[in-house]
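Reading through the structure tokens given below for one structure.
A single protein chain has been omitted; all remaining protein chains appear in their positions.
Chain nomenclature is as follows: A and B, assigned in order of appearance, with residue numbering initiated at 1 for each chain independently.
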Amino acid sequence: MSPTSGRLNLLLSHEAMLAILLAVTLLILSLLSDSFFSTANLLNQVRLTAEIGLITLAMTLVIITGGIDLSVGSIAGLSAIMLGLLWQKAGLPLPLAAVTSLGIAVLAGLGNGVIITRFRVPPLIATLATMAFYRGLAEGFSQSRSVRGYPEGFYILGQGEVLGLPTQVWILIVAAVLVGTALSATAFGRTVFAIGANETAARFSSLPVDRVKLIVYGLSGFMSGLSGLLLVSRVTTTRSDMGMGWELDAITAVVLGGASIFGGRGTVLGSVLALALIQCLKSGLSLAGVKADGTIVLIGLFLIGAVLLGNLMDRIAAR
Amino acid sequence: MIPLRVTDVSKSYGGVQALKPTSFDVRAGEIHALLGENGAGKSTLIRIMSGLIAPDSGAIEIDGEIVHFRSPRDATRHGVVTVHQELLLFPDLSIAENICMADDAGPFGHIDRDAQVRKARQLLAELDSADLDPEMPVRHLSVAQRQRVEIARALGRQAKVLIMDEPTASLADADVARLVAIVQRLRGRGVGIVYVSHKLSEVRLLADRVTVLRDGRFVDTREAKGMTEADMIALMVGRSISELYPKGESRIGAEVLRVDGLTLAPRVRNISFTLRAGEILGLAGLVGAGRTEVARLLFGLDRPSSGRIFLDGREVSVSSPEAAVALGIAYVPEDRGAQGLVKTMPVSANVTMASLGQLLRGPFLSRSTEYAAGAEAIRRLGIRAPRGPQHLAGKLSGGNQQKVVIAKWLRTAPRVLILDEPTRGVDVGAKAEIHALMGDLTRQGLAILMISSELPEVLGMSDRVLVVSQGRMTGLFERADATPERVGAAMVAEMQEATAS
Partner (left out) sequence: MTAIPHRSSQGRIGRALVGHGQVLVVLGAIIALFIGVSFVNARFLSPANLTTIFSGNAYIAVAAIGMTMVIITGHIDVSVGALIGVLATVAGTLAVAGWPMWLVWLAPLVIGVAVNAAAGWLVAYAHIPSIVLTLGLLSILKGGLIVVTGGEWITDLPPGFFLAQRDVFGLPLPLVVMTVLTLAAAWWMAHFRFGRTIYAVGSNLEAARAIGISVERTTVGVFALHGLFAGISAVLFATQLTTIQSTVPPNLELVIITACVIGGVSILGGVGTVIGAALATIFFATITSAMIFTNVSAYWLRAVIGGLILITVLADVARRRGQA
């Protein structure tokens, strides 16, 4: 976050440790399984992780401001449902339906932001409530019926390739670069950090605190909506329970990536590395014959271990 | 029997001796005032006596027996109870629960709530505070009422010695008189009271003895009888006011800011004044009189219900801090840690925080410009930051932190600089530097509105002094007319009217 001070710090930084951990994991997995370390498999892994990945990017900003957004999975589900309904029931052209459902997702995110900034409801409570509400809207509108049979062209988002790489890879790279740059190199990003570190001081320094928070929650809504669309395109169907539990996956990645749940600290690079590590564990272990659910256990242990280690290092550094 | 005596206690923090060997005692039924400027060692001495820290040397005696306090609870057990400035109460619990929280419970930890309420009611009655309902949550109480709850709690713990750390610092005027009566009542009951206050008029009214510390050193203990406020100031600063505030020649220019009938009831009522280029206007008044509230209105943190603000003769609307900065108004807030600084960020990030636009190269912040800005602030204001612009703001001393906040606002090239308690919690050396800086800035044509609780500072630095009391203007004095007596009288003006009527 702050300009780096010294090579030792860089080496001991959370991101560096994650990168080393990731490299070791990749090495072990490639030894365990021949098929793992193939370009095709790696690209496929990115495809699978893109949806959570986009949300993780926005969640990184949310958590750095000292907030949290539990409604991301519900917004993803809502935008998926709206896409299906607007296209099939309302007869909108698919691109228009997609843009509209993205717009609804942004509105849902801004709704969170308004509740948090205007009514001063703690983010945990605000998004806990909208998590149920947005999911309820998705269920109500869909009446639990799925929408299928999208035109072939739509599947390029979730299954196709652009310039030889899966579409999601491009989307994720562009989004990560944009969000990462905005966070580390713009006045907006500086404000995000300042809000998380000391919101009152940020306000007293004439920074646009409420506006930036609105943007952050709006972005979270947008990313969730986009993830919903990617998922629909990937699995070729729309269901109202889409995106359930995504909030926990995203928060886990962000915290594992070194962000403080109390705000003021975190990086996009750390979140992305943590996300990659989680996905490697998930897929690699399943390739190596470990059951998929076993990896969830490992991720939980990783999360607690990472924070424990971080606390320990902080205490040593403070000495 | 002396209920509390400390002998030759001292304390060092990281090589700096905050308190050189000092002796102090308080007798039963006595009010012993402890005086000294910020950084004089008062709070260190209080922390030792209340069990928060252990002294490096020296002894603590209770009724003639040497004791070692391992914790505040330990001190309480020995009958030494502290009423802290930041009132340590549980806002969500009732008054009775707060008063009885540390009491022993019955079998299985059972608590008799009716007995608690009875006890609380009795203790409050002893403090002439029967108006407080013991079952009311503390959350709904004013600061003055909370303070009475804390005192009742101390009484409930059979306090032999009560340490009161600036008990009137955040009280509104009318409550001060009530507190004074309560303190006198406690003295009548034989409680020994250590009374710390910056308000010398109170000290003169209450104290039996006065002990003065300066620069971490014991200066003197004297009978209070016969001491004037001037005597006390002389002991505290070791110099006279005119030596302390070498105010240079001021070249006062045209009007920059005019405020007309500014109102946000109940704290700000019909405030009008002008501020001219090169001028320091001191805004005096007791805490809670509405000084900070005026600053908040001028900086756009609150919106006035009526009244107008003119800048260079044009009426302006200050709708937000962003608008204020755009208009050239800057505000150095009173609470440095909570409002002024982002402590986890380096000096360079802090000094550029209000002027991020200046760092932009295209859409991006320039790291090199930011670094240069930090370096320039350090050079210009003499900020002592061993790691330079990368030094974390939270790891600087109080005075240097304050310079960082001031540097942040100077980068916005303000026309009007509002300084709220600019030297609170700042050591003597840095204080002088900040005062010198204020002089330099006014010579460059800046208009300064200075809020301060230290009367000597107000009188020493200001070209004119505006006094508010209970949200109203009660006096405006030219420098030559601003004597401690006149300003002091204006500070309590409304209060006397209120009690007279």
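Operating definition for what follows: a contact is a pair of C-beta atoms (placed from the backbone, for glycine too) under 8 Å apart; a residue touches a chain by one contact, two chains touch by 3 or more.
Just so it is clear, the structure is predicted and the values come from calculations on it, not from any experiment.
> Return the single residue from B:G64, B:G109, B:G362 or B:P386 that touches the missing chain.
Here the residue in touch with the unshown chain is B:G109.
> For the full complex, which residue in B:E65, B:D131, B:E249 or B:E485 touches the chain that was left out?
Final answer for the missing-chain contact: B:D131.
> Which chain A residues would touch the chain omitted from the figure, given the whole complex?
Residue positions of chain A that touch the missing chain: 68, 70, 115, 119-122, 124-126, 128-137, 139-140, 142-144, 244, 248, 251-252, 255, 261-262, 291, 293-304, 307-308, 311.
> Kindly note down the residues of chain B that lie in touch with the hidden chain.
Touching the missing chain: residues 71-73, 76, 84, 88-93, 97, 101-102, 105, 108-111, 113, 131-133, 135-137, 140-142, 145, 172, 174-175.
As a convention for this text, only the chains that are shown with their structure count from here on.
> Which bits of chain A are touching chain B when the two form their complex?
2-3, 5, 181, 185-187, 190-191, 193-194, 197-198, 200-208, 264-265
> Show which residues of chain B lie in contact with chain A when the two form their complex.
Going by the criterion above, the answer is residues 301, 320-322, 324-325, 331, 333, 338-346, 348-349, 353-354, 356-357, 359-360, 363-365, 367, 371, 387, 390, 408.
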